[in-house]
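Here the structure is laid out as structure tokens; the discussion comes afterwards.
Every protein chain but one is kept in place in this view of the complex.
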Amino acid sequence: MQVDLPTLQRFFASAPFVADLGIEPTAAGDGRVSSELALQPRHFQHTGQVHAGVMVTLADHSMGAAAQTLAADGFFVVTAELSTRLLRAATGERLLCEARVIKPGRQISFTEADVWCLRDGERVHVLRASATMALVPRDRL
Amino acid sequence: MQVDLPTLQRFFASAPFVADLGIEPTAAGDGRVSSELALQPRHFQHTGQVHAGVMVTLADHSMGAAAQTLAADGFFVVTAELSTRLLRAATGERLLCEARVIKPGRQISFTEADVWCLRDGERVHVLRASATMALVPRDRL
Amino acid sequence: MQVDLPTLQRFFASAPFVADLGIEPTAAGDGRVSSELALQPRHFQHTGQVHAGVMVTLADHSMGAAAQTLAADGFFVVTAELSTRLLRAATGERLLCEARVIKPGRQISFTEADVWCLRDGERVHVLRASATMALVPRDRL
Partner (left out) sequence: MQVDLPTLQRFFASAPFVADLGIEPTAAGDGRVSSELALQPRHFQHTGQVHAGVMVTLADHSMGAAAQTLAADGFFVVTAELSTRLLRAATGERLLCEARVIKPGRQISFTEADVWCLRDGERVHVLRASATMALVPRDRL
């Protein structure tokens, strides 16, 4: 995949769930994708914290895109395994995510991501994610 | 938490993100919660498969509720760590989830969940999740 | 790999670390391997409990062998990702492990394992493991 922001914006916009939540890419490089989400009332838990599912979606999609930037032509990235640790309660106005490939491969790429929430102008580190991404030939998808 | 379906329905309905997605509990017992989600176009990936984030949200919330059924009064269940394996591509009309506590504890409970998609009347096993749930005294939340 | 106990015994005996710890297979089937370990003083923590590393080694090797029983000729199983939850303190005379493939694949197989310790004749469930196993062509190993 070509690594420029307009390409990445089309990639994010083409996934209905990601577009529905309001997740947008903000920067890209080889093996790196940044993204963010303006929080709305529907993204929360009954406890007043952002639902884990929102943050996991943000991290998973951004890690998949980061892996896709390094994938060979004709190969699609599919999440095989996804693991997250929730470091702190997430509240605030906006989520910021930075995803990166820590080891690209032919069959499997390993990725990581961090999520911060922006609360009264301060960045609070709320989630750390790791994933095992499978690279699947287009005709086997 | 009292373990009956009306209580569980209020518990799910009170979480805006869960209500917004359309996730509903269908059965409950001590340490067990079943739930489901009627799939809509907005729940999918650009590849035509259900987005991992939708399935993780379903599994996470159902595991949290299962752990809450066994929690002592005054303790809230919070996801500390969440790990999922995506076994097969998920398409179809409906997701079904079964969550259970595999080891309840005073500080930490371990849970698991499976997600199936219902496709042309057949149940296909698409995701398996595990979580480490923290039991937090209400006044520390 | 042919699935009979003598083949599996040679497979376990050929791995120096597994032989050194004293891990032995006890039963095998398509996608399933059972194994055990007679506990010695050197397998423990300073707290008097079995060290997590001993149990993880037992689970990892047994899951790898279970995946190998379903691998195509010329493909080797390599652990890509390994996740464990430690349910209870492990003490006793012997560890028992049951490993199984939950989803075999061409590039990736997903496996799980449980470990019990045998304490005064009683089986205590102490660990649950999940792994993502990569199937690597012999010439790429």
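Chains here go by letter, A, B and C, matching the order in which they are written, and residues are numbered from 1 within each.
Note that a residue touches a chain if its C-beta (ideal position, glycine included) is under 8 Å from a C-beta of that chain, and two chains touch if they have at least 3 such contacts.
The structure displayed is predicted, hence computed values, not measured ones.
S.K.: Per the definition of touch given earlier, which of C:34, C:83 or C:111 contacts the omitted chain?
M.R.: C:83
S.K.: Could I get the residues of chain A that touch the absent chain, sorted low to high?
M.R.: 83, 85, 87-88, 102-103, 110, 125, 128, 130, 132
S.K.: Which chain C residues touch the hidden chain?
M.R.: Touching the missing chain: residues 11, 14-18, 20-21, 41-47, 51-54, 56-58, 60-61, 76, 78-86, 89, 141.
S.K.: Residue-wise, where is chain B in contact with the chain that is not depicted?
M.R.: Where chain B meets the chain not shown: residues 80-81, 83, 106-108, 132, 134, 136, 140.
One rule holds in what follows: only the chains that are shown with their structure count from here on.
S.K.: Quick one: compare the interface residues of chain B with those of chain C and tell me same or different, with half as the dividing line.
M.R.: same
S.K.: CA centre of chain A versus CA centre of chain C: separation in Å?
M.R.: Each chain reduced to its C-alpha mean, chain A and chain C end up 33 Å apart.
S.K.: Which whole number of Å gives the spacing of the CA centres of chain A and chain B?
M.R.: 21
S.K.: Per the centroid of Cα atoms for each chain, what is the distance between chain B and chain C, given in Å?
M.R.: 29
S.K.: Where in chain B do residues touch two or more other chains at once?
M.R.: Touching at least two other chains: 83, 85.
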